[in-house]
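This is the structure I want to talk about, given as structure tokens.
For this depiction, one protein chain was excluded, whereas all remaining protein chains were kept in their positions.
By written order: A, B and C. Residues from 1 in each chain.
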Amino acid sequence: METETSIKIRGYHIDHFGHVNHARYIEFLEEARWAYMETNNLIALFHQTGIIHVVAGISVKYKRSARAGDVIIIKTHLEKAEPVGFTMSQDIFLGNILILEARITNVFIDINNQKAIAPSTALISGWPDLCNSYKKERTNNG
Amino acid sequence: METETSIKIRGYHIDHFGHVNHARYIEFLEEARWAYMETNNLIALFHQTGIIHVVAGISVKYKRSARAGDVIIIKTHLEKAEPVGFTMSQDIFLGNILILEARITNVFIDINNQKAIAPSTALISGWPDLCNSYKKERTNNG
Amino acid sequence: METETSIKIRGYHIDHFGHVNHARYIEFLEEARWAYMETNNLIALFHQTGIIHVVAGISVKYKRSARAGDVIIIKTHLEKAEPVGFTMSQDIFLGNILILEARITNVFIDINNQKAIAPSTALISGWPDLCNSYKKERTNNG
Partner (left out) sequence: METETSIKIRGYHIDHFGHVNHARYIEFLEEARWAYMETNNLIALFHQTGIIHVVAGISVKYKRSARAGDVIIIKTHLEKAEPVGFTMSQDIFLGNILILEARITNVFIDINNQKAIAPSTALISGWPDLCNSYKKERTNNG
């Protein structure tokens, strides 16, 4: 399920133009993906199945800037399951205004040999969003 | 002209998997773009022309990981001039191996009214890479 | 009044030894001081009185380390009012265990001339912890 993470912008998040620094947004997005994993009980699932995931690509569009004192909301959901990985979609809102869009591509890695791997049945069945996305793919393709 | 920036990976750049953290790479890329701007005498030029630039989009592909003790080389060049901005290309190498590819899209901003603006003649003529890219575009299109 | 700020330790807070990085603790402490300032309605007060504060000294003792998944609690209170500044005390706990002790010395600055200044009556009366600390000093000294 999609999660929402709120973060209050502090003075130390801000650069000399009064904008949140780019690297800091990458951390905010990472914080929000951890929250998604926790809420969806995936941290234990990854541990049990011996499959981890690493980020293979990041694409970010900056639309508006946030300032000190603002509270931003990061909405995080699974965009799409892929043969050996998945893409997360993350949108940051300030009130109703979309200020940042991100797509994060991840690859599943077998923790034993550190190589890319297709997700096991246990992993798919324990992560409903992933399972539904694979079903949808199959339907579209067949 | 393309610039090369070398950075030695330290323990505090590294996460618990022994990899350089994503947000840290974004900072390394930013450091390398500042070095490009300096080497090409653009910091004074932006100041004189009253035009600044802000990042509008970042796209990063992570191919390999670097570890503590490694020295990475960041090659930075202007990829393409655009009507009201420009795209930088940045590749990170570990020896001969390409470990990260990035494209950073920037928008020119008039410092007086904070709005997007086409670059002035003074800015174009003071930045040979930008000037050449506009010429190439014109040739291709006409 | 003393405030408590809880932070969940994430993978990206952790270095290659599995410990929270030193610079990251400094950020956690800063986050907790912002929370103190907010809870005690001091951000508006500083703004109204034209007095800001800058950090002049930091002293930190690291006693134990926190790991990914831990939730740390940062307790923040005013340690002592001083003629032109104040010292904050911050202790970080993991459960009942004190893992870090910090003292942060701040100087009041007149926002108009950027020089150190004694706090105005308005600032003292709007910040009960500060007011009480000055009273205690006077009693001890007189």
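Rule of thumb we're sticking to: contacts are C-beta pairs under 8 Å (C-beta built on N, C-alpha and C of every residue); 3 or more make two chains touch, one makes a residue touch a chain.
From a predicted model like this one, the values you see are computed outputs, not experimental measurements.
Residue in contact with the omitted chain (choice from C:Gly57, C:Pro83 or C:Pro128): C:Gly57. Of the listed positions C:Glu30, C:Asp91 or C:Glu137, the one in contact with the omitted chain in the full complex is C:Glu30.
Take subunit C: the residues that touch the chain left off the picture are 17, 19, 22-24, 26-27, 30, 54-62. Mapped onto subunit A, contacts with the missing chain fall at residues 11-12, 14-18, 21-23, 68.
Residues 10-12, 27, 30-31, 34, 43, 69 of subunit B touch the missing chain (whole complex, contact as defined above).
Keep this in mind: only the chains that are shown with their structure count from here on.
The pairing of subunit B with subunit C is characterised as same-residue: of all residue numbers used at this interface, over half are used by both copies. One inter-chain figure worth recording: subunit A and subunit B are separated by 25 Å, centre to centre, where each centre is the mean of the chain's CA atoms. Rounded to whole angstrom units, the spacing between the C-alpha centres of subunit A and subunit C is 32. Centre-to-centre, using mean CA coordinates, subunit B is 37 Å away from subunit C. Chain contacts: subunit B has residues 17, 22-23 touching two or more partner chains.
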